[in-house]
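Let me give you the structure first, and then I'll get to my questions.
All protein chains of the complex are present and in place, except for one that has been dropped.
The first chain written gets the first letter, and so on, giving A, B and C; residue counts start at 1 in each chain.
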Amino acid sequence: MPLALFAEQVLNGLQFGVMLFLMSAGLTLVFGVMGLINLAHGSLYMIGGFICAAVAAFTGSFLLGLGAALAGAAAAGVLVETLVIRRLYARDHLDQVLATFALILIFSEGTRWVFGSFPLFLDVPDLLSGPVSLPLGIQYPAYRLMIIVVGLLVALGLYLLITRTRLGIRIRAGESDREMIAALGVDIAWLYTIVFALGAALAGLAGALVGAIQSVQIGMGEPVLILAFVVIVIGGIGSVKGALIGAILVGMTDTLGRFLLPQFFATFMENTSATTIGSSLASMLIYILMAGVLIFKPQGLFGGAS
Amino acid sequence: MTDILDVRAISKSFGALKASDNISLSLKSGEIHALIGPNGAGKSTLINQIAGGLKPDSGSVHFAGQDITSLAAPARARLGLGRTFQISQLAPEMTVLQNTVFGALGSDGRVSRFWHPVMKDKPLLEIARSALERVGLAHRSGERVSEISHGERRQLEVAVALTQKPKAFLMDEPMAGLGHGGSERLTGFLRDLKQEAPILLVEHDMDAVFALADRISVLVYGRIIASGTPTDIRSNPLVREAYLGDEGET
Amino acid sequence: MIKETDLNTAIWLLFLGVPLAAWQMGEIYTITLATKICVLALAGVGLNIALGLGGMVSLGHAAFFGIGGYAMGILASHAQSYAPIMETPFLIEGTKSMPVIWVLAIIMSGIAALAIGALSLRTNGAYFIMITLAFGQMIYFFAISWPAYGGEDGLSIYVRNDFPGLNTLVPIQFFALCFAILTAVIFLSSRLEHSRFGMALQATRQNETRTQAVGLTPYKIRLIAFVISGMICGLAGAVSADLNRFVSPTMLSWHTSGEIMIFVILGGTGRLFAPLVGAAIYIMLEHFLGGVSDYWQIFLGLLLLMVVLFAPGGVIGLLTKREAAHD
Partner (left out) sequence: MKALKTLMASAAVLMATQATADVKVGMITTLSGGGAGLGIDVRDGFMLATQMAGRDDLEVVIEDDQRKPDIAVQLADKMIQSEDVDILTGIIWSNLAMAVVPSATAQGKFYLSPNAGPSALAGRGCHENYFNVAWQNDNLHEAAGAYANSAEYANSFILAPNYPAGQDALTGYKRMYEGELAGEIYTQLGQTDYAAEIAQIRASGADSVYFFLPGGMGIAFLKQYAASGVDLPVVGPAFSFDQGILQAVGDAALGVVNTSQWNKDIDNAANAAFVEAFQAEYGRLPSLYASQGYDTANLIISAMNVADVDDQDAFRAALEAADFASVRGDFEFGSNHHPIQDIYVREVIKEGDVYTNRIIGTGLENHADAYAADCSLN
């Protein structure tokens, strides 16, 4: 197999992983700080995509759309947090699952009500359309490179936020001891709203970035949500570092599995069945990876000790 | 007298912190062996290693003539290690009687019965009722655990442990929060109980410890600095030194 | 306030009475709806053992429901085409006999529950929710892409399978069969709840440390409960497949898991008749709201939200005012 093709696939895996990281980071942060399991995180991703598409169509500027997506998803996050989510922190996971499942129904059909049943148009900005040339003769879409860069910048930003800022100190304190930081006079309700909005904004950013190369449509968040769950289970719930490593692991496994498994089966099988069986197995690969990790580390790679 | 419980040179570290440093300890039949020490001395870690919640880094734990170092907590309980907890560990939505029946069910071990109502199981009920009688809680049988008082929960924990007919008891601060009258009553009860099975007692109530214990071991910074009769311990200079700053609290 | 046992009796009689009345009046579709409610409630009774008694929040029970369905689909389709399922090492033929199908559905879903449970129960809390969800999705994707049994198209069984002495194609007879199964399983689950095992399971939910201290292993107790729960869902899947005369990967999707969970919670987690009440309300809402607006799922979502936020004991909890069995 040509080295360039393999290298390009590795790059694709990295890009997919980085995109998963944007989704997982918010999810894992919200879980780590508030102990909330949020199924509606995928809906915030969808909202980001729709707002970006609508604003970009109206103003003609992708960048404005992106900004609006960030702000809009964060605003939706604040709204949902204050109206619904904050009543759920003290509840068990069961209530959280059910309430956020209900939110999915409301968001999905609400979005359809506002934007209609057809997918929206959203394209990459002209500046980033088309490929760039990389070493080894790889032609790689400029926009995807940009996603990798943005994702890694967000990872760096989150790292700095958590380790270097007052907000970060409070977030870390919130993870370890909720009563303690309340006793120290930190307005915990406000902190929770900010963290939730931050997670929502990251999901919205992911939805907008990805919407430009995929499709902006109802239900676009659900497959990503489930992948994000796999990511944070592998990485360890609550750990942003775990989310980054888990996301890249899942991105690589999925991309390379889809690419290599059918070829592997084709070495000893007839072509059509090799591709069907290979891709059937490839679709299960990340779950097998997850099961493997759990056998050795039930709390994920970077989860707290049990 | 033989050693029912024998802890042999166990060590346990959490990062740089040596929570248990080469600890050896034994419990003979018919005795109460009290374990005391200031806060943070590593008592909970030690208890956890004996009960099976934590595995020591090195050393071994023997119980009733068997090496139990690698056994999990339930297996140790089945061998006859009865336990009460620092903070009550009971099923809050079940009644006092149900909790006690559950204890009897555990030592009976036949849990994979899906048909007959457990609360109509005469042998289990009998064991449970007599245990409640012994701790003086029979009149509260029908109450939910979430409704009874703190002191009653402590009594209930002892009753549940009794249903297991243990070979030894591991009691983590049974007096905590009982008040003066309650402590005195429990002191009398434990004095009788030790004839049935020896007790390893972790306790902060020094009056109770010195009134009850046949032997006392003092744990400081993960090490046993002294071990002996109450009289020995009272006069041990190392113990006095360790406790000087903490006297008010103990 | 109403006693829960009286309420249960009333619910039971109502569910028997309405379809019988509909039968008298010739309202055949009402019987079909009631049958659907019974079948979904059956899955709910299964989940309730894991969820209500055991406190295991599984978002992957659609896997067992679907496996039960596929057990029916595969056996019946082979029986229809007279092609054996396998010939080596020994011959396995398809069958159209419901009792045989049920037994196999229960066994297959039990094996799946054992495998998924053994891995998932190594974790707890949020991990458990996400892992069961992920395993469910794994089986879902497998079912879609594996071409042998229809993939996403599913499998159609043109005629219902046979039950000795009944004509299962007559709606009221099939309803009677489903209702009888549901009643039997509810009875079984009530026996289980009060048995030795039921006590151990509930105690484990309430305080795991206590279970260990009395000498029992929480992992084993949970795993057994998870398997029983999966088996009942498998049975429900097989019956549901017979109701629809059709199986497809949709049975395995995580939305199905969510819906089964909604039945239980809508009714009141941990209560014996919760799944029946919950399924009935859900199906009726789906049936009537669907005619009101294309966007009816918004209202369904809002209603669910209200129940979670303001009526944690579910509908039965509201009616009996007993505090939630689970908090």
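FYI, a residue touches a chain if its C-beta (ideal position, glycine included) is under 8 Å from a C-beta of that chain, and two chains touch if they have at least 3 such contacts.
From a predicted model like this one, the values you see are computed outputs, not experimental measurements.
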item: Shown chains touched by the chain that is not drawn here; value: A, C
item: Options C:Asn161, C:Ser240 or C:Thr269, residue touching the unrepresented chain; value: C:Ser240
item: Chain not shown: contacting residue from A:Asn12, A:Thr28, A:Ser43 or A:Gln299; value: A:Asn12
item: Which of C:Tyr127, C:Phe141 or C:Tyr219 contacts the chain that the document leaves out; value: C:Phe141
item: Chain not shown, touching residues in chain A; value: 2, 4-5, 8-9, 12-13, 15-16, 19, 108-109, 112, 116-124, 129-131, 139, 141-144, 210, 212-220, 223, 255, 258-259, 262, 271-272, 275-276, 279-280, 282-283
item: Chain C, residues in touch with the chain not shown (by the definition above); value: 27-30, 32-33, 36, 141, 144-145, 147, 150-154, 156, 158-159, 171, 240, 244-246, 248, 250-251, 286, 290-291, 294-297
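One rule holds for everything that comes next: only the chains that are shown with their structure count from here on.
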item: Chains contacting each of chain A and chain B, listed by label; value: C
item: Geometric centre: closest chain by C-alpha means; value: C
item: Identity of the chain that, by mean CA position, is farthest from chain C; value: B
item: Approximate Å spacing (C-alpha centroids) for the pair chain A, chain B; value: 48
item: Centre-to-centre distance between chain C and chain A (centres being mean Cα positions), rounded to whole Å; value: 31
item: Chain C residues touching chain B - in the complex, by the definition given at the top; value: 191-192, 194-200, 202-203, 206-207, 209-217, 221, 224, 325
item: Contact set on chain B toward chain C in their complex; value: 51-52, 72-75, 77-78, 83, 85, 89-94, 98-99, 101-103, 105-107, 109-119, 121, 160-161, 164
item: Chain A-facing residues of chain C, complex; value: 51, 57, 59, 119, 122-123, 125-127, 129-131, 133-135, 137-138, 141-142, 145-147, 254, 258, 261-262, 265, 269, 295-298, 300-302, 304-305, 308-309, 312, 326-327
